[in-house]
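Complex shown without one protein chain; remaining protein chains in place.
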Amino acid sequence: MTDVIDPNARIADLVGLLHVLSNIFEGKTNLFELEKEMEVDLDDLMPIVYTASNLGFVHSESGDISITNLGISYIKSGIVQRKKIIRDILINIEPFKSAMELKIFELDEIMERLMENGVQTFNNPGGNHDLEVILIEWGIYSKFLYKSDNGFEVKFN
Amino acid sequence: MNVLLLIILAVLATAGRVIGLVILSIITGWFLAYASIKSKFFENAYIIMIEIFESVPVITFFPIVLVIFIARIGGPLGVELAGDFLVFTAVVWNIWMGEYQAFKTVPNEMVEVAENSNFSLFQKLRYLYIPFSVPRIAANLFPSVSDGFFYITVSEVFVVGIHTYQSFGVGSVLNTFVANANNTAIEETLMVLAIVISIIVLILREFSRYAVSRYTLDNDAPILKRGRLNMKQTARAFSVLSKNPLSRLATYYKYREADKHEDKYEKTVKRKKYLKYVYASMGIIILALILYSSVSLIISVKSSEWYILFSKTPSLLVGLGYDYLRVGSILLVSMIIAIFLGYYLAVNKRAEYAGIPTIQIVSAYPAPIYFPFLFIFTEPFIFSIFGGFTNELYVLGLGFVSTFYYVLYSFWMGVKAMPSEYWEITKNLNMGFFKKMRKVVIPSTFPYLISGVSSTINSAWGGLMIGEYWPHIYGTHTLYVHTGLMKTIDLSTSSGNIALAAWGSLIFGIIVAIYSVMFTRKMMDLAQKKYVAEEGVYSA
Partner (left out) sequence: MVEEIQIGNQLNSEPVLSAENINFSYDNGYKVFENINIEAGKGKVIAIIGPSGIGKSTLLRILGGFLKPDSGDVKLMGRKLNMPIPEVALIHQSIVTFPWMTAEDNVKLAMKTKRMTGDQIEEKAKESLARVGLDGFEELYPKEMSGGMRQRVAIARAFAADPYVFLMDEPFAHLDELTAEGLRQDIYNILFSGETPLKSVILVSHNLTEVLELSDEIYILNGIPASVVGKVNVTMKRPRNPRNDEFNANLDMLYNYLTPPRKREEVKKK
């Protein structure tokens, strides 16, 4: 299955997760410990755990979670460098893989392309909105995309 | 002159008047609303004034307005202003109240941001208060515009004694065509008006949608809690709230509510004290103008005339009693239709899709324009069945067509706003249609129903005012009822007995205001306390 950014994952969550992992837990812990420490519930925690894992910032397996080298270098970087790190990874992750194929697109078009590519994550009543949020939160933040008057455009070469 | 061009110009003149007056209401409302959030004194005077004028159907002001504008100003300008003023009083209250409520509910945090940046008065209005009031204005635009059309068509031609006053517009043009029995031109006029009204309604719908999506806040704490807001849902909730065109419910409790949550921080920096005096004096000037006009009216009446007026009072009251019966029956029929049709529209997507815009367009199409033609075509048939009761039936009919949309529309909105959990419960308990209506739908739409009822009552008076005495509705035929206060007022206006007309209006105004305080407000409070369904479901 293709790696996808979870509709509920946010950039700040990634920073939060990596910071907590590297600073409080010295790089490695159990998910239940993490959940207890952060005082969040499953719904809040898992989207970013999946996403961070898909992006390669953490390694998560059978209830354990640890930060990867990429994760460490991310947390140690400044904003500009962080954006670049994310930008470089997004090419291999949906919905940005499909965005790369389209270059210039509107929401409906990328939705259609995602279906063709077998990505069902956004195929639900609130999916259009989720997709837009993800494109903005990750795509525009990392400067992978920019928003023009008639939709999105891939900026990254 | 090319007839079609004349028609188009006339329709545009009428539409221009309505829209211009709506814009005037919006702009004046901003400043008055700002004055009232800055000065307690002004606020109290302003709100009382709005509440009184809002509960008295505008058309009853007409005799007084005529005196002021025709007698004092005179000429075409006086005639134009008299009509405009009547329409202004029809459209203005909703909009003013909506803007006031909006200004009153601007979140304190936003005001603090403006203060933090040292905004001037003009900047505060431009960047904060005015944009914040846009959804409320949008919500009030539709009823205001349709009220405006309703009254403008009757105020373009009116008769006082032997004088007929006209201002150029669809009403006066149509009047000429009817006099000349120019049927083609009449049909064309009706068509052009229909097209223009449809366009306006469609634009308003779009604007309303845009206003909700752009100008409403959605940073309510519970939704934001997770740092991921579901904007679609909040936008939807807001669209229902702000679409409530008859924000009368809000009218009756919001400003009191707003007082309560005044400011968390009770002490505010009291700089620019002098502004308070500016606002207070604005309030005093407005009050003085109202007082001046009423006093000048009173002293212009001779004492012998006062005697006549007092002796006629009992018969005026009897007429009012008849009129209340008429309003009651109009309301009853409207409510029954509203409850069934409104429910049907709310639960049936396809019917709703076509039905709601149609209803909006039809309701914006002024009844006084098309009613005479309806009368011509149906009168022989109705007369053959109802005989001597025919006129009464038509008057009730006019009252009905000019008003039933309000309650229908409100009820429809109420059903739409019902929490989905309630629907699930009715299914879960296998409720039948009538049980569902009685136990769930009607109670939970009660606030909407009440606000619709109050608007319906208000507009029904307008319908009666026009219908109870309608000279030459076609040819030599005059529509009139046997007894009714509205008829007395109409008759005395058109025979030039302005004193009696004004006296009748005054009595009517006082009684309606008392009624509104005793009954409508009570119902509003009750609705607010017990029946706000949105509060019956707590989201986790």
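Order of writing sets the chain letters: A and B. Residues in each chain are counted from 1.
Rule of thumb we're sticking to: contacts are C-beta pairs under 8 Å (C-beta built on N, C-alpha and C of every residue); 3 or more make two chains touch, one makes a residue touch a chain.
Every value quoted in this text rests on a predicted model; they were computed, and no experiment measured them.
Of the candidate positions B:N2, B:S120, B:S384 or B:T476, contact with the unshown chain belongs to B:S120.
When the omitted chain is restored, the residue from B:P131, B:P443 or B:G496 that touches it is B:P131.
Within chain B, the residues in touch with the undisplayed chain are 107, 109-110, 112-113, 115-120, 123, 127-128, 131, 134, 213-219, 221, 224-229, 231, 235, 264-271.
Interface residues of chain A with the unshown chain, by the touch rule above, are 10-17, 19-20, 23-25, 37-40, 44-45, 48, 79, 82-83, 132-133, 136-137, 140-141, 143, 146-147.
Basically, only the chains that are shown with their structure count from here on.
As a whole-number value, the distance joining the C-alpha centres of chain A and chain B reads 51 Å.
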